[in-house]
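The complex appears here without one of its protein chains, the remainder shown in place.
== subunit A ==
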Amino acid sequence: MIQVRELTKFYGKKQVVENVSVDIQRGKITSFIGPNGAGKSTLLSMVSRLLDADTGEVLIDSTNTKKMKANDLSKRVSILKQSNYMDVRLTVRELVSFGRFPYSKGRLNGEDEKMVDQAIGYMDLESMEQSYLDELSGGQRQRAFIAMVIAQDTDYVLLDEPLNNLDMKHSVQIMKILRRLVDDLGKTVVIVLHDINFASVYSDRIVAMKNGRVVKDGTTEEIIQSAALKEIYDMDIPIQQMDNCRICVYFNS
């Protein structure tokens, strides 16, 4: 379990995350939703230590992340951010191999190679493993980066808007893979999403943030309710049940 305890972050004088405490349960997909500027990405960055929190602490399976070595932490929590700018030209396989860095320090042994193969296979990238990343489409690139995180083989996988700039087909593909990571491999996935319908259909729990605070935290059934969404987005959003999915029809509200 990841326990976030009273995290606070200021950018200059503006408080972007205000005293946030939230528990992220193991073996579930937890989606963070909320309007732009709610502090979701900042919170995720602090949990994964990309950003230092001004106050508060993060416990991973009851250990304070500040007391963990960077290398040990990188074997338990991985994060993928929105922008993936690089200085160098890499092939898909080289990128995925970087996921083994916490274990191998750049010298891959047989087991590392096996994990890399598995990750590439899992993301269906075998046919393009020798292609350079800049030759791939946005969706393929995103899959390559997720493969790197899979090769990193951490219990907790944090993803900051992984569906950005992806079309419907690739978005669905990636969400299905994340679902399989949780159901088949027992990983814990935390994901920042903008499309609440993806959150509704694929996640187990939803945490809603607004103005740097957590306003709702519960199971998907509890959050995907017109009343709760009204509180989060200030919009009247009707909800339709279609098969097993609860779809928010927000386009004309």
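By our rule, a residue touches a chain if its C-beta (ideal position, glycine included) is under 8 Å from a C-beta of that chain, and two chains touch if they have at least 3 such contacts; residues count from 1.
Basically, contacts and distances are computed from a predicted model.
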{"item": "Protein name, per the UniProt record, of whichever chain is missing from view (\"3-isopropylmalate dehydratase small subunit\", \"Diguanylate cyclase\", \"Iron complex transport system permease protein\" or \"NADH-quinone oxidoreductase subunit E\")", "value": "\"Iron complex transport system permease protein\""}
{"item": "Options A:Leu43, A:Ile79, A:Val214 or A:Cys248, residue touching the unrepresented chain", "value": "A:Ile79"}
{"item": "Residues belonging to subunit A that touch the chain removed from view", "value": "48-50, 69-75, 78-81, 84-90, 94, 98-99, 101-102, 105-107, 152"}
